[in-house]
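Heads up, one of the protein chains got dropped from this complex, but the rest are sitting where they should.
Here is chain A:
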Amino acid sequence: MSEDIGLWGVPLAILGGAIRVSTPFIFVSTGECLTERSGRINLGLEGTLVFGAMSGYAVAYHTGSPWLGTLAAAFAGLLFGLLHGVLCSLPRVNDIAIGIALMIFGTGLAFFFGKPYVQPVAPHLPAIPLGFWSPLPQVQAALNVNVLFLAGIALAFATAWMLKNTRIGLTIRVAGDSADAARALGIDVNRVRLWSTAAGGALAGIGGAYLSLYYPGSWNEGISSGQGLMAVALVIFARWNPVNCLYASLLFGGAGALGPALQSVGITSGYYLFYAAPYVLTLGFLVATSSRTRALPSAPGELSIIK
């Protein structure tokens, strides 16, 4: 029986939630950030996430290695990204429509191949017990940090650095902001977008592997419940900045833990309202930072929703 830490459990649960729930958001939104900075929107990441979860789980189950599972999920995501990129390179093809099609295709395909894996148990991804110094089991639970979470933090900063300090980064931003300018520089816009979408897909696949191989840690059809879509929205919320994507994911994860945390300390009224906290928070923040006279200043100029 654990010690009762009273209301302290709420912020602790939020912290734990931020760490645990945010990881897939970090991966998917950073990947989508990369894709959108190149001038395309991939709404299909929900499908990629679910398929990544399924394929990662299946490969981890068969090989016994969760890392091989994660790799497989990334590869599956890469293929989905490539498919999106190739289809969108064709003339008169709309990236949003293709994204929705791939979202449905990805989830459908995952359910189809995933049926036999609902029962079996696959090995989990390891976690680092950063809460070892505390005698409190609640603290230990909250600070049990998965390796992918740390990788996600590094990824967000690395992506931001890459966009600013490397040739590839600048090329992606040029392609995303002005296709004409990119062509004038001799950049093959379609190729840049193809690989940006592929990389975004691979990251979303890893996000999926985290879902099925760590938290919640099993494969079933309701595993994502729209997290891929929310992550896409987070990119707009984060104003197309990978580091902001990280913060937004943490905020979103933490707010998502509010409902269960309050429930655990006995506050049960308005139960569903607390579950809506992340969405209310996002909406409130977007309204507060919006402007009637200014367009989103950091939006990539080539995005089909901006044009």
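Just a few scattered comments:
By definition in this document, contacts are C-beta pairs under 8 Å (C-beta built on N, C-alpha and C of every residue); 3 or more make two chains touch, one makes a residue touch a chain; residues count from 1.
Throughout what follows, contacts and distances are computed from a predicted model.
In the listed set "Na+/H+ antiporter subunit D", "ABC transporter ATP-binding protein", "Sulfur compound chelating protein SoxZ" or "5,10-methylene tetrahydromethanopterin reductase", the entry agreeing with the UniProt name of the missing subunit chain is "ABC transporter ATP-binding protein".
Considering the whole complex, the residue from A:82, A:96, A:181 or A:276 that touches the absent chain is A:181. Annotation: of A:170, A:243 or A:276, A:170 touches the absent chain (contact as defined above). What chain A contributes to its contact with the hidden chain is residues 165-168, 170-171, 173-174, 177-178, 180-186, 292-294, 298, 300-301.
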